[in-house]
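Note that one protein chain of the assembly has been removed; the remaining protein chains are unaltered in position.
On to chain A.
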């Protein structure tokens, strides 16, 4: 995560935690996604000056959305993955902007969206492509299920 955050595109960086959580929670047998989202959020909240509630809520929302979508778009998992990463990134960034504004940070919303959110979205979607098969293989290995995909 530290390495991914050191490769910026304009002001935006990839959120590897979000992408991995989205890919992991899309695996049907996986039941521990909620725990990972909570601990991941706490970890990011601990290292960041953001209030810890924001990353925890952002990751939990992403996982919740993934669990909901995976049942509805199960025939096109890659499409679902892109949709989840896209909406999850937007949600997380909007939560961050809202939280910072409420705390008195004079963040210019349009600048933040154009300089950070849009490039961040691109990087996350780019990472989503390899993240999904890697997490699928990991789930197959961890849960010892037949790889019939």
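Keep this in mind: a residue touches a chain if its C-beta (ideal position, glycine included) is under 8 Å from a C-beta of that chain, and two chains touch if they have at least 3 such contacts; residues count from 1.
Definition applied: contacts and distances are computed from a predicted model.
Chosen from "Cell shape-determining protein MreC", "Ethanolamine ammonia-lyase small subunit", "Sugar ABC transporter permease" or "Dihydroorotate dehydrogenase", the protein name that UniProt gives for the omitted chain reads "Cell shape-determining protein MreC". The hidden chain makes contact, of the residues A:11, A:64 or A:133, with A:11.
For chain A, the list of residues touching the undisplayed chain reads 1-2, 5-6, 8, 10-13, 15, 17, 44, 47-50, 93, 96-97, 100, 104-108, 111-112, 115-116, 120.
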